[in-house]
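One chain of protein is taken out of this complex; the other chains stay put.
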Amino acid sequence: MNPAGSIKFLYAAYIATWLIHGLYIGSLIRRYSRLRERKKDLGK
Amino acid sequence: MKRAFPILAAVTALLLAYAFYEAIWVAPMERTMGDVQRIFYYHVPSAWTAFLLFFVNLIASVIYLVRRNAKADAVALVTGEVGVVFCTVVLVTGPIWARPVWGIWWTWDIRLTTTLVLWLIYVSYLVLRRFSESSQTPKLAAVLAIFGALDVPLVYFSIWFFRTQHPQPVIGGGGSIDPRMLHVLLLNWLAFSCFALLVSWARYRLEMFKREVEEAEALESLLVAGSGAQISKTQIPLSREPQ
Amino acid sequence: MSSLRSITLATLTKDVRLEWRSKDAINSMLFFSLLVVVIFSFSFDPNAEESRQIAGGLIWVAFLFAAVVALNQTWARELRNQVLDAYRVSPAPANALFMAKVLGNFILVSLLEGLMAPLFMIFYNLRALGPAWQLIPVALLGTWALVVNGTFFAAMSLRTRSREIMLPLLLFPISIPAVQSMVEATRIILTGDGAARFWIVLLLTYDVVFTTACLALFETILQAE
Partner (left out) sequence: MTESAATIRVTNLIKQFGRFAALRGVTAEFDSGRFHVILGDNGAGKTTLLRALAGLADPTRGEISIFDKNPHEACREIGYMAHPSLLYDEMSGMENLRYFARLYDIAGDARSSEAIRSVGLDPELSRPVGKYSQGMRQRMSLARAILHDPKILLLDEPFSNVDVHSAQEMVGLLKQMRDAGKTIFVVTHQAALLEGAADEFIWMQAGQIVDRTRHLVPDPAGRA
């Protein structure tokens, strides 16, 4: 096993983890802002 | 309660940063796998967190079926969704670890396969929640969650037996773990559990907000329909009488 | 208990009679299954030794697809004219309806398997090297496993959009251990390589667990509106 070559996989795994969490949190924020729009429309 | 959210967020961020530092620079280098072994500090805590969330989902589903408590249903939905996110992390980081260590991306190992099936079950759970039109979606979803939970031990046994029949690549399981590694692992688990709690909390508040908005919309649609009916109350039925 | 049995029987008789008059499900399913067998035969053209290895998988996947077509039809009849509501307002137990539907589907799918299995044997030149009689409990238990959960999930997807696609989405993940058991047991029996006992016991466990769960929860599903 070549430690220097495998370090790429370590980076890839850590980046992938935070990418997935980031995407999910992004979707939450999008859903929240859409809901706020809907709530604003309610009064009209 | 509301004050607690930013505090939890700050604590989680600190914990995650510290756990990251420990995982990369402090934990000792594994002899055969080298640095790539450090994926372990993200992979395993994510798996434990996902299983924990699915377990909470089951409990909440049962509570919902018994008590018909809307909050229990919201908890079930939230833990199911966040659980799928963590489970996805597990399934993505797993192969990234397996490739340099075993030379293959995937193997039908017992833990991998059980996790994959669990992921499939909970994705179908979320699909059901998304596609169901009935006001009784929570009931259907809770029933599906129970079916999923019953399925997991059967999946586990079938793969366990399958594996004993077929040759498998040797997986670096068993044996003892360096106490310093264990320390870093538990620290990461704590950090990710806090993170899961934080995300679930945010998602729960989003769900409650959504329900509030939908209830208001339901009421409004009725009132709009009602204001039109006021005028025509006496005419409408008469106007449709048969000739 | 006696009313459960008599209503199950009455509902089953009624379903058989309706099917006999319209014959929509059986004809389309027979043809569909035939197509599946032929297409599978075109797609995989192994010699006799290899075919023993993969036939278990092929057969059961083909049956699974055919069963989904049958299961999607199960409740269609009860939805036309909303007859299901007439059942729901009556004092008849929900489980009688469920058992009648499961038995009906079991008969239908078994019939299909009885017709398709010989075709598979012919197209792939199969001959069991292990104890062939064990294929019978495997087929019965496996069919029950597919049908009991399939009927339940078909009832569940009644209240969803795009009902027909929901059924496989719900059914397949839960059926993974059952399908694996059927496939492995069939492969072992065909190749004569080892004993299929573990898989048969696992299938039996699966059947017992999920039949109990379905009977315990069907009322909730039926009354959900």
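Letters A, B and C name the chains as they come in the text, with residue numbers starting at 1 for each one.
By definition in this document, contacts are C-beta pairs under 8 Å (C-beta built on N, C-alpha and C of every residue); 3 or more make two chains touch, one makes a residue touch a chain.
Here the structure is a predicted model, which means the values were calculated and not measured.
K.L.:
Could you run through the displayed chains and say which ones the absent chain touches?
P.N.:
The undisplayed chain, in the complete complex, is in contact with B, C.
K.L.:
For the chain left off this view, which of C:27, C:53, C:125 or C:223 is in contact with it?
P.N.:
Result: among the candidates, C:223 touches the missing chain.
K.L.:
Even though one chain is hidden, which residues of chain C still touch it in the full complex?
P.N.:
Touch set of chain C with respect to the missing chain: 3, 6-7, 10-11, 14, 17-18, 21-22, 77, 80-83, 85-92, 223, 225.
K.L.:
Could you pull out which residues of chain B are in touch with the chain that's been left out?
P.N.:
On the side of chain B, residues 133, 135-136, 214-215, 217-219, 221-223, 225-226, 228-230, 232-234, 236-238, 240-243 touch the unshown chain.
Just so we're on the same page, only the chains that are shown with their structure count from here on.
K.L.:
If you average the CA atoms of chain A and of chain C, how far apart do the two points sit, in angstrom?
P.N.:
40
K.L.:
So, what's the distance in Å between the C-alpha centres of chain B and chain A?
P.N.:
Going by mean C-alpha positions, chain A sits 15 Å from chain B.
K.L.:
Mind pulling up the chain C residues that touch chain B in the complex?
P.N.:
So the residues of chain C touching chain B come out as 149, 156-157, 159-162, 166, 169-170, 172-174, 176-178, 180-181, 184, 194, 198-199, 202, 205-206, 209-210, 213, 217, 220-221, 224-225.
K.L.:
Considering the complex alone, what residue numbers of chain B touch chain C?
P.N.:
65, 117, 120-121, 123-124, 127-128, 131-137, 139-140, 143-144, 146-148, 150-151, 154-155, 157-159, 161-162, 165
K.L.:
Would you tell me which residues of chain A are touching chain B in their complex?
P.N.:
Against chain B, the touching part of chain A is residues 1-3, 5-7, 9-10, 12-14, 16-17, 20-21, 24-25, 28, 31-32, 35, 38-39, 42.
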